[in-house]
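Here the complex is missing one protein chain, while the rest keep their positions.
As written, the chain order gives the labels A and B, with residue 1 at the start of each chain.
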Amino acid sequence: MSLSRAEVEHIAELAKLNLTEAELDQYAVQLSAILDYIAELNALNTDDIPPTASVLPLKNVLAADEVTFGLEQKAALANAPDAEAGQFRVQAIFE
Amino acid sequence: MSIDLTTLSIVEARAGLRSGQFSAIELTQSYLNRIKALNQTVKAYLHVTEEQALESAQAVDQAIQNGKDGALLGIPLAIKDVLSTTGVETTCGSKILAGYTPPFNATAVQRLFDAGVIMLGKTNTDEFAMGSSTENSGYFTTRNPWDTERVPGGSSGGSAAAVSARLAAGGLGTDTGGSVRQPAALCGVVAIKPSYGRVSRYGLIAFASSLDSVGAFGRTVQDVGLILGVMAGHDPKDSTSMNVPVPDYMATIGQGVKGLRVGVPKEYFIDGMQPATEKAVRAAIAQLEAMGAEIREISLPHTRYALSTYYLIAPAEASANLARFDSVRYGLRKTQGDLWDTYKTTRGEGFGAEVKRRIMLGTYALSAGYYDAYYLKAQKVRTLIKQDFEKAFEQVDVIASPVAPTTAFRIGEKADDPLQMYLSDVFTLPASLAGICGLSLPCGFDESNLPIGLQLMGPFMREDVLLRVGHAYEQATEWHMRQPAL
Partner (left out) sequence: MATKIQTPAYEAVIGMEVHAELMTESKMFCRCAVVDLTAAQPNTAVCPVCLGMPGVLPVINQQAIEYGIMVGLALNCEIAEFNQFARKNYFYPDLPKGYQISQYEFPLAVNGYVMIDLPDGSTKRIGIRRAHLEEDTGKNTHLSDGTSLVDFNRSGVPLLEIVTEPDIRNAEEAEAYCRKLRAILQYLGVNSGDMSKGVLRVEANISVRPVGSNEFRNRTEVKNLNSIRNMFRATEYEIERQIQVWESGGSVVQETRGWDEQKQKTFSQRSKESAHDYRYFPEPDLPVLEISREWVERVRAHMPELPDTKRERFMNALGLSAYDASVLVADRPIADYFENAVKAGGDAKIIANWMMGELFRLMNKSGLEREQINEISVKPEQLVEVIQLIEKKTINNNAGKKVLEIVYNKGGEVSHIIQSEGLAQQSDEGVLRTAVMQVLDQNPSEVTRWLNGEEKVIKFLMGQVMRAMRGTGDAQAVQRLLEEELNKRK
């Protein structure tokens, strides 16, 4: 399994990661090597095996619908890189 | 004060504090002094919370005077920097979280505080706990106290090195694929990785949600048992924490190994393993036998697939868990062009190479057209690996193996080959995938005087058995008493 540069760029776009030219080249090689290694899983027939999304024997973990207070506005915004009028400020999105 | 208080185990320090032999301030100050002297060499801490530690110590002394007691009252611990601490910078070893101060404590941390623990500081880690050496930290590499040219292991290398170098009485780490067990082995200390769901993950900054667990470091098995006992138990804030009683670990820790069945999986003794490691682990198994345990060879046939399985599941979950670092609400922001440029630049510059590599791998494994072939396939193989253990535990009470194939490697030795680095976790990944518990404890030294770790794996939620076997072994050996010369 080898990943092309274009595929690596596409994944980087999905993951919202700016990668340098050098990184794109490096990841194409490294990810391909890892995927080659991982291909060993294909040797296993898992047709009748259920997937394990969680190892826990748990189901229906629910909370009662009761309000508890969270954070003051100031605390909510305390770590914000940019805030204005009680809100988080970001650049506008141009669709 | 004649003895060096930092040489005391947690159990011993508790006794000394209770009987008034020394104060929490004195104990804390001893550690702070040692940190001042040695942290620049070991680089275990990202930040030392000296002021807060002394304030807490003062409060503890006051409480002791008022007749208060607590399981860990006055014990100074090191906290891995992936665990959230109110008002104390929590970075996960990443530049992207520089300056971030959580408004809440992780549940595990809160329970320790409630029990009287004094936090000495936040310890270094591979960025977002992704790594086996702390070389992936966005800040610096922690040194192995036994040989400062070598790595302490990872990702919880900071806490392991701090405990090993007596820069803390014990510590907290997190283990997703071996991140407390492997550094404990490489630094010659004890660590327990509890079963998934035993300790709340609330406030543990997620790497791989279905695998992450909070573990404890100490210089003795009893010490990690004490810390675990305080942290463990159901938390309504974590839907994946088990609502089952926590046994009194200290009550059963002394029951010995007589009659216990110890499984030795043949798949864990592989080519390319360091001979000294195999020799030490086999000797440890012989020791258990000599103490009355019954040794059985077992097979965990899907062991070899654990690495591939892990490196699909963990990065896939990580790719989602790390999406929140978008510069909107906290952390680094590198403003560029439009909003999406800012997102991409912030994440491109804020994350290190290994984190980006895993985000890329995980994003790919989940992307359209590949989900079934990669992520779903890995989940199915995970079932097989889990079933291996379930079958094994029908025959044995505990499984013994090496923790890592080699002792501590040199800094930079594996930095350019991610796959080689991943292979240092081959023996710890299967238990993580199965969600069972594991204990790592010293069982010897190689020809370079580097520590070797013995891994004990127990059935789901049977940490008590691990602690019991580990403690019995420790009582019969002296490996844990050796100290690195710093």
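We take it that a contact is a pair of C-beta atoms (placed from the backbone, for glycine too) under 8 Å apart; a residue touches a chain by one contact, two chains touch by 3 or more.
Note that this is a predicted model, so its numbers are computed, not measured.
Visitor: If the full complex is used, which shown chains touch the chain that is missing here?
Guide: A, B
Visitor: Check the options B:Gln21, B:Gln58 or B:Ser239 and report the residue that touches the missing chain.
Guide: Only one listed residue reaches the unshown chain, and that is B:Ser239.
Visitor: Could I get the residues of chain B that touch the absent chain, sorted low to high?
Guide: Residues of chain B in touch with the missing chain: 83-84, 90, 92, 97, 100, 102-104, 106, 201-206, 208-210, 236-240, 316-317, 319-320, 322-326, 328-330, 339-340, 343, 363, 366-368, 371, 375.
Visitor: Provide the residue numbers of chain A that touch the chain removed from this figure.
Guide: 10, 13-14, 16, 53-54, 56, 58-73, 76-77, 84-93, 95
Keep this in mind: only the chains that are shown with their structure count from here on.
Visitor: Inside the complex, what are the residues of chain B that reach chain A?
Guide: 99-101, 103, 196-197, 210, 236, 239-240, 242, 302, 304-305, 307-309, 311-312, 319, 323, 326-333, 335, 338-345, 347-349, 351, 353, 356-357, 359-361, 363-364, 367, 374, 376-384, 386, 418-419, 433-435, 460
Visitor: Name, in rising order, each residue of chain A that touches chain B in their complex.
Guide: So the residues of chain A touching chain B come out as 3, 7-8, 11-12, 14-20, 23, 27, 30-31, 33-35, 37-38, 40-42, 44, 46, 49-56, 58, 61, 63, 71, 75, 78-82, 88, 90-94.
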